[in-house]
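Structure in structure tokens, see below.
Note that this is a trimmed complex: some chains were dropped, and none of the rest were shifted.
Residue numbering begins at 1 within each chain, and the chains themselves are lettered A, B, C and D in the order written.
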Amino acid sequence: MIRKTFEHEIQQVKDEVLLLGSMVEHAIIDSVEVLKKRDIKGAEKIIADDAAINKKRFAIENQLMILIATQQPMAHDLRLLASTMEIISELERMGDYAKGIANINIRMGEEALLKPLIDIPRMAQIGADMLHRSLTAFVKEDVEAAKAIPIEDDEVDGLYNQIYRELMLLIIQDPKSIERANWLLWVAHNLERVADRVTNICERTIFIATGELNEIKSSSDEFWMKK
Amino acid sequence: MKNTIMENKNFRPLDLKKKMRPGESVIQSLLFISGVLSIFITVAIVYELGKEALLFFNNPDVTLTKFFATTQWQPGIGLFGIWPLVTATLTTSAIAIFVSLPLGLAAALFLSEYATPKARSTLKPILEVLAGIPTVVYGYFALLFMTPLLQSIFGESVQVYNMASAGIVMGIMILPLIASMSEDALSAVPRSLREGAYAMGATKFETSIQVVLPASLSGVGAALIIGISRAIGETMIVAIASGSGPNFTFNPFKAAETMTGHIARISGGDLSYNSIDYTSLFAVALMLFLVTLVLNLISQVVVERFREKYE
Amino acid sequence: MQTNETPEYAIETKDLSIFYGAFKAVSDVNMLLEKQKITAIIGPSGCGKSTLLRAFNRMNDFVPNSHVTGEILMRGQNLYGSNIDPVEVRRSIGMVFQKPNPFPKSIYENIAWGARINGFKGNMDELVEQSLRGSALWEEVKDVLQKSAYELSGGQQQRLCIARTIAIQPSIILMDEPASALDPISTLRIEELMQELKKNYTIIIVTHNMQQAARVSDYTAMMMLDKEGSRSGTVIEFSETKRIFTNPKDKRTEDYVTGRFG
Amino acid sequence: MNPTDNHYPTGESFRKSLNGRYRIASIWQAIFFSALLIALLSLAALLYNVVDGAFGYVAFEYKNDPTEFTAKPLDDLNKQELLEILQTNLSSGAYTKLDNEKTMEKRSKSVLYTLVLERLIQVDTKKTWSMTDSILRGNEIKAEVAKKYPEAKLEFRSWLTPVFLTTPMSSKAEFAGVRTAILGSLWMVGIAILFALPIGTGAAIYLQEYATKNFLNRIIQTNINNLAGVPSIVYGMLGLAIFVRALEPFTSGSMFGITDTNGRTILSAGLTMGILVLPLIIINGQEAIKAVPDSLRQAAYGIGATRWQTIWHHVLPNALPGILTGSILAVSRAIGETAPLIIVGASTFISLDPEGPFSKFTALPIQVYQWTTRAQTEFHAIAASAIIVLLILLLTLNAAAVIIRNRVQRKY
């Protein structure tokens, strides 16, 4: 292997991306978990952890910039490094969603949840799982997997629509609950966005492997257009 | 295997202190002495030639006016005009250069620009063989080939001993020297220069004459000067073919003795060491030495310039 | 050239192979080189880049025993056709070499000489000025035109060589690693110059520096020994530079441009 | 600039001018080639001229009829018979003298045969012809000889024979050989090279490896370059003044108890020649050392080698072929050099083999010079033969130099 150091550094970046990914994953799951428990301390911790996510993202970005500037990457290497730059920015934003959920948790203060959380943790679970697998696909440059994962987004969208309708019903039943319903709506919205971003990661993975950049499904199809 | 290299355990402890190395200095001194010896040789030449020449010039009969302003040279009988020797030397050398310069340069151009590498690699050594033939052989050639040839062409006006045949053969002798040195100078012109010219649509001839030759001009110049110096210092050809007896003439078909030829003839016999004949030889030799010295110095300067250009 | 939408080609090779004696150094090259574009030839050492380039203006004629098969067409004429004069070919296809090789003459004469031997009839001073302007050297040398070209810096010498080439108004300029003997700054200058020249000339450049190829060229030809064990080089991929450097088709090209070859 | 404002001839007119350019070019090419041809022709003429002289018809008469000494044809006699003939017919004084020079029994048959011819039968050469004449005008020559010298025999002979190589000098061209001259040349060259090679190489090393760019060293360098261009005859004068005269006690051997010579000895000649080739050896050595790339020295210094280690292990081994080639060229120069020997005083008539550095001597080129300047054509013939010997010797040396040079063609 001629470019051992370079390969090594690429591997290291990938590892860092995985690490960042798992931080984000945990943030997502945990944010819903502590919301379920209405655990304010836990929420505060998630917000604190998000700072770490941001920091890590900037660190990776920096590393990438140096690699691009010094290793004269071309072809596949170039696609990989440039795309990784995008991917970590997606990850950072997913972290923001988790932080957003934690913020809602805090904002809710003493108020109880409008309804027991069943679909929302499931959304979180699916989103985190998609994220996890999308990163595995990224590291392995597994085009098949990268093409398959975004399809699961439909399930998340379905859940979101279900929650949306449910909450709308609750509000109509009890207009006073509107704030509490809206809180949960935001949470669901955030989780829905997580899945959208996973789609972007998959797009990039396909680009890295093949050099073709096609939008699988527009991430800008906002939730209200789904289904 | 444990790689101790990579662990970098020095096999000798780091010690930067000066070591005694007596062998080095002894050797250096010996080599220096070898180098300086050449100075002694020159000093010896100047000293010895000068000493005897001084004896010659100190002779009450010899005056500088006589030396430079009269045209008869017979030290034994008090005739001290150097000119006959000088004119003979000049005539033979001029003929030699006249023959060898155009031919040598043209041959060099052909070898370096036109000949295939294979042809060049056989032709150049042949030229060098020509350059390596002892001059006494050229003398034989001049006397027994060139003179009859000239006589058969120009008839009776050509004397048996004559400057023309010596000069021409001397030219032939110098030709390979000039050709070889010029060829070196021409080939030293980087290929890239030729390619540059060809790439602009120049023909081979235009490239050789207008780019390569000017670029190597100083090298060719040096060859010319060395050639002149060789011609002036050449002894055997003139000693054999040009005739004995100083003769103040520029007629190439006449016999005349050059400075070198004179020295060779006179010293060949059993000469008594303190005679005016003996010391006069040193005066002539000193002149010879000085002239060639100047020429060599000039050529060295020229060559030096040439070298700088491509380094 | 069937439709009037196809780009105009400056030069075209058809099954071009180049031999040194019995050794086939370059085999079966088929390329269409577009006018007023820069085409880069890249590839590992010894794959025949220089050989191919030098075939375009018949500089290889000077290598004994070298010959070509196939055709190099320029405006429909085969450059190796029997009725073609190599001197004329070289006049219309100029060349700039790896190491700057100005003639040991004045700056002015360096340019005037080529023009003169090629029968230039116009105003020489003007030609010299225009050529020097064209190679972005005029401002630096306009007051010292009579100075020896050897007193210029390496980068300036190379630009002088370019000026000398454009003075004879070729239609194509070949460059064999024109910047590899120069420092980074002079290299950038030459690259800039190529961008300027491209407006009027078709340029073919051989380079070892992949970044350079990527920076300056519109098209890139990737050369490589055609198969394991063989010693003949050939063009294994020829397409838009962008494509070659971001998403090459051939695995060997990819390995080469990413520095994983060998 | 706008490439369309075209002031260049194009198409047909360009082609026309191009044809003109080609015409001039080919004329000049022919001229260049002729120059080379002339050089080669001169070489050919020279060689032909020499060979031409060394073979050909000779018309000679015997002063005494061979039948006076023996009944057998001369050519059939064996060594013993020749010895007897000499013993019986020569005066005893002459015989003893010859025997003292070299025991008669130890002489070869061909030498004895020559002695018989020289001393007893006494050949008298009437006329010689060149090879070309002999071949082209054989019949005319025969007729001429029959008419002019009815007594004479006509024989086509080679003047270059094994006998010529092995017999010493003689005042008669027919019996002269180059044995003493060859030995003299070898002795002289041996001394010259023994003197010049170590000093020359040392000086070359000093100049290339040690000398810094100071005044003294620049002087040394310039001086050596100049010495290389000093005419050889000047070296002769130097040798005459220094070795023959000033150092006479040393060069004549009187310091070592030898009394019968003056300073005009092999030693003087050898040393003179040594000084003459010294600059040649130094310059060649310098070139050879210079050709060793600097990168090699830096490599050695860079890993902690001392100067001498670097020179001894890297510079010298790599320069050695060049140095050797240089010395061989120096040897050929020394062998062919004539003028200094004349000055230093090579004797022209020596029939005794040189026995050591203090002997009087002659040398091949001296013989050539001597014989060429004699009026009789038979001497020209042996001069030509001596030249052939000389040239073969030089050619061999040159070939050796070329072989060495080619064997170690640049590796760097």
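Following the convention adopted for this analysis, a residue touches a chain if its C-beta (ideal position, glycine included) is under 8 Å from a C-beta of that chain, and two chains touch if they have at least 3 such contacts.
Since we're looking at a predicted model, the values are computed, not measured.
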Composition of the entire complex, counting every copy that the file contains: A x2, B x1, C x2, D x1
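In the analysis below, only the chains that are shown with their structure count from here on.
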Taking each chain's C-alpha mean as its centre, the one farthest from subunit C: D
Geometric centre distance via CA averages, subunit B-subunit A, whole Å: 90
CA centroid of subunit C to CA centroid of subunit D, Å: 56
Residues of subunit A whose C-beta touches two or more other chains: none
Multi-partner residues of subunit C (each touching 2 or more other chains): 87-88, 91, 117-118, 168
Every chain pair meeting the contact rule: A-C, B-C, B-D, C-D
In the complex, subunit C residues that touch subunit D: 85, 87-88, 91, 115, 117-122, 127, 130-131, 133-134, 166, 168-169, 171, 200-201
In the complex with subunit B, residue positions of subunit D that touch it: 21-22, 24-25, 28-29, 31-36, 38-40, 42-43, 45-46, 49-50, 53, 198-203, 205-207, 210-211, 217, 219-220, 222-234, 236-238, 240-242, 245, 275, 278-279, 282, 306-308, 329, 332-333, 335-339, 342-343, 345, 365, 368-369, 372-373, 380, 383-384, 387, 390-391, 394-395, 398, 402
Complex contact set, residues of subunit C against subunit A: 210-211, 214, 245-248, 253-254, 257-262
